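Only one protein chain is missing; all other protein chains are in place.
On to chain A.
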Amino acid sequence: MQPALEALNVRKTYGEHVALNDVSLEIPDRSIYGLLGPNGAGKTSLIRIITQITGADAGEIRIRGERLSPKHIGQIGYLPEERGLYKKMKVGEQLLYLARLKGLSRTDATQRIKAWIQRFDLAPWVEKNVEDLSKGMQQKVQFIATVLHEPSIIILDEPFSGFDPINANLIKDEILALRDKGATIILATHRMESVEEMCDNIALINRSRKVLDGPVSTVKDTFRTQTYSVEGKGRLMVVHPDFEVLEHHERENDHFHDIIRLHAGTTPNDLLRYLIGNVEVHAFRELIPSINEIFIRRVRETMPETLVEEPVA
């Protein structure tokens, strides 16, 4: 299937500063794509290029194979990290205005606003000024404004910030529902548990370069360390040519809990066979790194020494 969005060797500089360096991405259609990276890595720069707020210096963005152009503006919905609405404008008027700027007709917009307002329990607030709303409600309004024109590509930058757990869940369900209805969602966030939970694919950007991308399962696969958690009863030999015990915890009644890493060429089954022959196995589980661990590891790896030392100097 044709990807919903492709970035090809995108480069962006601000004066001397290189914000994006040769970044290429492929975002599959009808999926949730996690765009990860530490602050200042270049995520926002990339998003601003996709939303046509700025242009790339080199490279190009393609939407379903077509070169990005002003006609795509109506197909993209963007929820920036820095939320903002016209404070002195009524909720209803504001949504209508933002929808019409995206090319919606007045009647279409009014109808859809009504539906969303109902869905988010905002009906009593439609005639209120935005500044009279609580922060959470303002966020809801902003979310509605992002998706009102039914964009096929939705870019959400930290969509859960400012929401209480209940509303965060509501938003999460809406995002999943939008994906199921056919939208492609780019999720930029630092909340790794959301990434694990929701994303089909991820890309990690660090210091203006893409350092990692792919389907979440594949990424996790490549970061497997052949480490296993073993629980059981008995005595385990601590030194063995095929594996290495990283951690050993003794429990009462001869129970133990070990973390074991296999040496190259050893399979989990080899380890199991050895375990079965020597101890009573209660639990055997591979330790797959979380996205959070992968993130931290990869960022550290791609961080030059000079930068790590900088705070000291």
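The rule we apply is simple: a contact is a pair of C-beta atoms (placed from the backbone, for glycine too) under 8 Å apart; a residue touches a chain by one contact, two chains touch by 3 or more; residues count from 1.
Assume contacts and distances are computed from a predicted model.
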{"item": "Complex member absent from the view - protein name from UniProt, among \"2-oxoacid:acceptor oxidoreductase family protein\", \"ABC transporter permease\", \"Cytochrome bc1 complex Rieske iron-sulfur subunit\" or \"DNA 3'-5' helicase\"", "value": "\"ABC transporter permease\""}
{"item": "Chain not shown: contacting residue from A:E82, A:D180 or A:E252", "value": "A:E82"}
{"item": "Option from A:D57, A:E150, A:D270 or A:E293 whose C-beta touches the chain left out", "value": "A:D57"}
{"item": "Candidates A:L98, A:I113, A:V216 or A:L262 - the one touching the absent chain", "value": "A:L98"}
{"item": "Chain A residues touching the omitted chain (full complex)", "value": "14-15, 48, 51-55, 57, 70, 73, 76, 78, 80, 82-89, 97-98, 100-103, 142, 145"}
